[in-house]
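First up is the structure itself, then whatever we jot down about it.
All protein chains but one are shown in place.
Think of it as A, B, C and D in the order they're written, each chain with its own count starting at 1.
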Amino acid sequence: MTVMNFVYGFIILLAAFIFQTTITGFNRKVTARIQKRYGPRWYQQFLDIFKALRKSSITHGWIFDFGVIMALGGIMATVIFIPVAGFEAFPNMDNVYIISYLLAIGMLGMAMSAAGSGNPWASIGVSRALTNMLAYDIPLMIVIFTLIFAFDTASVSEIAAMQQGMGILGWNAIRMPLGGIVAFIALFGMLGKKPFDSFIAPAEIASGPMVEYGGKHLGFMFILHELMTFIEVSLILNLFFGGGSSILVYAIKYAILYTLVNIISQVMPRYKIDQAVKFFYRVPLVFAIIQGLVVIFLGWGVSVWF
Amino acid sequence: MNERKSFFAPVKAWKYLLKKPVTIKKEDVFDNPREASDQYRGFHQNDWDKCIGCGTCASICPTNAISMVEIASLKIEDGKKNERPALDYGRCSFCALCVDICVSDSLKMTKEYVHLSKDIDSFYFIPDINGIHNTQEKQGYVRDETSELLDLERVKMAHEDVSRKNSFIEIVKGYSMEMALAESARCVECGICTATCPAHMNIPEYIRSIYENDLKGAVTHLYKTNPLSNVCGRICTHLCEGACSLAVRGEAISIRWLKRYIVDNTPIEDYEEAVLSFVTEPVNGKVGIVGSGPSGLSAAYYLRTLGYEVDVYEKRAIPGGVISYGGPEYRLPEASVQKDIGMIKKTGVNFITNTKVGTDITLEQLKEKYDAVFLGIGFSLSRPLNIPGSDHKNVEYAIPLLAETRDYLRGSSKMPDVHEKVVVIGGGNVAFDVARTLLRLQIEKYGKVNVAMASLENRDILPADLEELEEGEEEGIIGSFGYGPEEIVVENNKIVGLKVNKVISIFDEDKRFNPKYDKTDSYVIEATQVYISTGQMPEYDMITDDMKEKMEIVRGKIITGEYGQVENLPWLFAGGDIVRGPDIINGVANGHDSAYGIDLYLQSKNK
Amino acid sequence: MMNSMNNIMKQVDDVLNVLNKEVISNRQFAIDINKGDVHQALTYLKSIGFTQLSIITCVDLIADNKFQLIYILNNWELGLFVIVRTDIDRDNPSYVTVVNIFPGAKYYEREVHEFFGVTFEGNDSSFKPLLLEIWDDIPPLRKDFDPQVYSDRKFEKRDSDKIYRSKIGGVKL
Amino acid sequence: MVLENQDNRNLWEKIGDYFSANSIWMKWYCTGCGAIELPPTMTSRFDMERLGMGPMATPRQADVMLITGYLSTKTLRRVIYSYEQMQDPKYIVAFGSCTINGGVYYDSYATINQLDKYIPVDLYIAGCMPRPEAVMNAFADLISMIKKGQANGWRHYQENYEWYKKNQLDSLEEVIIHDEFHE
Partner (left out) sequence: MKEVKLFLGPQHPGMHGNYSVQMYVDGDIVKKARPTPGFLHRGFEKLMERRLWMGNLALIPRICVVEPDINEMVYAQGIEMLAKVEIPEKAHWIRMMILEMARLAIHIMGLGGIGGPTGLYTLTYWAIAQRDLILDLFEEITGARVYHMYIVPGGVRKQLPDGILEKLSELLDELEVKIPEYRELGLKHPIIHKRLKDNIMLPEDVVWEVGITGIGMRSATNKEYDLRKVQPYARYDQVEFDVPVANYSDALTRVNIKYKEIFQSIRILRQVIEKMPKEGEVRTKISTGSALRWKVPAGMVYSAIESSRGEYGYFIVSDGKEMPYRIAVRGASYPQGLLGIEKYLVDCRIDDASLWMDTMGVCSPEIDR
């Protein structure tokens, strides 16, 4: 590990933030179009974040502050390990386990911080968020374990690399269609997109965990959210949609995947949290198990289709 | 009952991804906000030329957002106040009731609707034609017939039909209670009439009392400024109705008939109580009043209510002056005159009748006897007309005829000598009074009518009221309006007619009275008796010469101070016709003012 | 429609001790009931189809020193309204709740208490404030309460005259 | 009042104001009847988001509070409470007549007359109620005011806290919200 690794890491961090924020801004315009309007400027998301950072903040105790730092730290650390089109800050450390572990730190930091605010809406939101996480994580993890089993590696970049070469047919989403569906649905849950956004539902629990954040805390939460989105979309992209052979291809695929998620979520109402759990355990979990069984016992989709 | 589920139906919403949004373009929101509809109730505008400052908008405003602000730069005219509505956009609810009720049609609403400011003062504004931002926005909401909130039509007054001419029965029947309530409900209480009325009567207040069916209160309001309400309720010149704000777009309120309704319909006990309620404890001071005409009576009443001892001198047998001897019975019945005078008597005013000041008692003696003297002698003489033949014995004047007729109807005198064919010279209300009195006398005496009239003024500029003309012609008067008298044709010492010429103009370039005739258009109105009613003048015989020197008399009128005080003779006050010209209500006002002046004078003297 | 209303009115008149009847329109009539008979009346009316309580309210008859309680019932089948009126003493305004007949009366009574100060025995919650918070004057819908005075005392107004005066002859907007 | 023409912000504050101006989140609180024109303003027809504005669920996140018309005393307590929860810089836009001088309810026993006695107001909109176009224009005005550093109501509130508190207590008796409403 050299200084260069950290410089690369920093570059990835910065690029990820700028890229994702731009994509978010773009998607706000896409959303607007579905809603028959023009929508904000493409860089609105940047303005929002910087505005929030500029505002004054109030703290609700050190857990509240520390949780934010911890979450941001965890997430930033995770971003560094995400391989982007073969470009890695720390080669050979892009292990799925590391990523999901670090991601969890971020999640827990948020949960801790939100709970530290003492607002009951936040508590409900956190409990919903954790329930939600539990709901999508089990099917997703089964599928990812299936992948690891099939490819014999836990390295994200290697899994991504193995899908390349056969065009679209090489993608895991095609090779293991049920697993792809599970991953795609789980992505909604991970991103907190409708229909699985009950933990931030404004009309029900007043934005849930976010309820007490204002000013700089909120700014950090926004940055965190952008980075987390980047991690989650990248993970699914790398694992199931073939990553990218070059930065450009990667960026395009990324944008398409994210926009697809967004436009689907715009015509979806949200599930109640119990319905979301039921849904995940009824459809994706079954799919995931079937996919696992198919891969393990039939070996379909491991090397090529059939 | 319920819709079936469909998994893919919602995805149809994606088609809007590529369609044009429904959003209004930025230009239409920010640069030039969309034009509002034609009826839009935006910010106000007010045409100051039309606005009369009546304040009706302020009265209807349910939010108290409109207040009337005095604009010093505006002139006060009859029928206009120098106030303009000011709007408080911290109150306004944009209901446009003010627009619907605007009597002068000046207040409107524009299509403008954007006003933003940090400065609160900018939400208070006095609208003019340019609106809030001085930009002359397009007109939005305006009043129309349907949204009208005023009642522009008078309640019709019932009149006797043309058979009235057979007797001296009162022509106007008076309002019933329903009619009076309906008429009083039309009032918008602007108070412009109060400003116009010479006596400044509390017109809106007593109309409100009628509306509330509180006649006693109404009488109280009347007697605050006018003790001759019975008379004024019948024959007032009603300047107020000319100024009435409703008259701008419709018919004025029948203020005079409403006043008459009050005095005719109030139970006499209530009436008396209201009138006498003003009388206060006696104070030290005696005032003598010369002449019991409107101004004298008015001065007497108010002085009496202030507690002074008051003596009124009247040369004739019955007090009242012009109201007892001038107005014709069919307009001003004896009973109502006597009611007014009786009320004043009840307050304790002492009448000394059949006593002519100047002959029976001199003004000097009055000066000694009283602390102050009020002169309200009126115009008791007819102005003579100097044309050939006017010295004939059958040439009569208006005032003696009217007085004799009143006396005849009272039974205290014989019928005036009326010929079968008469002509009346003059076009004023008095001339019509004369003509119509003659007509009734003729019917009584001869059973038929032959009364002609001749006046310089043609129909369009006739000084008399329109209703006099209409009713008079209906009764059979043959008018030669616009024909001036040239001479009274006398043959064999008998009048045979009046020669008249068509009038080209009455006044010359300097606006002096100098009639010009078209001699080619002339004819003779046949008549054996001529009545002249071309104006009245005062009789100042009681005023001694040294007094005359001290006072200023211009064109027959005495110049006085604000409260009727003669400048160099502080004990002498004057009022009525001799100060302001022939008009009952002016007389009443003068009397009231003088009473106030006398009170001030006596108080300062007693100190 | 008039017929069915006449029938109902006749029925009501037969069964109840009606002090006074008034036909308001062809779908609406009012009855005055003694203070003591209201519960019986409402029960009876409910049993003949006036199943819905539309509103309970009160009128302050300050001239007679009385409060008039108004119960408006709705008969959906026939499309009729009946207004049941009863007078209670104004100085000591208290009445018995009708919650046991119409549970929906709970909040109406609470509101009447808040606005007029009429207490309802048997409705425990009727003593609590409903719409107002920290109220410090007589009940506001009584006729002797003047909101203008209260408003002037509590909530200052802008002196518009002053602002206008500064504008005369000055800058117009 | 802070002198408005005097621009003594440093560069950072100017940049900060630029961001503040272009991203205004309004608080999702319908205090009065003017709120009925907010849905059209927010949604597709007028699309408030074009200005970078959007609704936010909680006072902590919001930049601007819209006082949409009359305020009953009961609401005013909540408004003050949540205004104080908002993070600086924060702005108040007052809608319609009622906030200026009581509006239709000038003689009501339950509504206040002058909003600026209790909380500082940055911008008033005339109308009862203001149309969405007027509201949009007001937002545009607010944006330019913030850019110029003229929307300083929040600072004024801090500096004159005593005065505001006194007025609040005078009219409301208590500013603290009681929630023991039923039980």
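In this section, contacts are C-beta pairs under 8 Å (C-beta built on N, C-alpha and C of every residue); 3 or more make two chains touch, one makes a residue touch a chain.
These figures come from a predicted structure and were not determined experimentally.
Colleague: Could you tell me which displayed chains border the chain that was left out of the figure?
Modeller: A, B, C, D
Colleague: Please identify which residue in B:Val29, B:Ala96 or B:Val422 touches the non-displayed chain.
Modeller: Selected residue, touching the omitted chain: B:Ala96.
Colleague: Touching the left-out chain: which of D:Tyr29, D:Tyr91 or D:Phe139?
Modeller: D:Tyr29
Colleague: I'm checking contacts with the chain that's been left out. Which of A:Ala201, A:Ile223 or A:Val294 qualifies?
Modeller: Among A:Ala201, A:Ile223 or A:Val294, only A:Ala201 touches the chain that is not shown.
Colleague: Of the residues listed, B:Val172, B:Ala185 or B:Val524, which one is in contact with the missing chain?
Modeller: B:Ala185
Colleague: Considering the entire assembly, which residues of chain A contact the chain that has been omitted?
Modeller: 34-37, 120-121, 123-124, 194-195, 197-198, 201-207, 266-275
Colleague: In the whole complex, what residues of chain D lie against the chain that is missing from view?
Modeller: 27-33, 35-37, 39-40, 42-45, 55, 57-59, 70, 72, 74-75, 78, 82, 104-105, 107-111, 128-129, 131, 179, 181-183
Colleague: Take the complete complex as the reference. Which residues in chain B touch the chain that isn't displayed?
Modeller: 1-7, 9-10, 12-13, 22-23, 36-41, 56, 59-63, 93-97, 100-101, 109, 140-141, 144, 146-147, 149-151, 181-182, 184-189, 211
The criterion applied here is as follows: only the chains that are shown with their structure count from here on.
Colleague: Select, from B-D and B-C, the pair of chains that is joined by more C-beta pairs in contact.
Modeller: Of the two interfaces, B-D and B-C, more C-beta pairs touch across B-D.
Colleague: Compute the distance, rounded to whole Å, between the mean C-alpha positions of chain B and chain C.
Modeller: Inter-chain centre distance comes to 49 Å.
Colleague: Once you find the CA centre of chain A and the CA centre of chain C, what distance in Å lies between them?
Modeller: 59
Colleague: Could you grab the centroid distance between chain A and chain B? Build each centroid from C-alpha atoms only and quote it in angstrom.
Modeller: A distance of 89 Å separates the two centres.
Colleague: Considering chain D alone, which of its residues make contact with at least two other chains?
Modeller: Only 44, 47, 50, 100-102, 106-107 qualify.
Colleague: Identify all positions of chain B at which a residue touches two or more other chains, and write them in rising order.
Modeller: Within chain B, the residues that touch at least two other chains are 21-23, 88, 90, 120.
Colleague: Which chains touch which?
Modeller: A-B, A-D, B-C, B-D, C-D
Colleague: For chain B, which residues are in contact with chain D within the complex?
Modeller: 21-24, 26, 29-30, 33-34, 36, 43, 62-65, 88-94, 113-118, 120, 123
Colleague: Please output the residues of chain B touching chain C within their complex, sorted ascending.
Modeller: Those residues of chain B that touch chain C are 67, 69-73, 86, 88, 90, 120-122, 124-126, 128, 132-134.
Colleague: For chain C, which residues count as touching chain B in their complex?
Modeller: So the residues of chain C in touch with chain B come to 158, 160-161, 163-169, 172-173.
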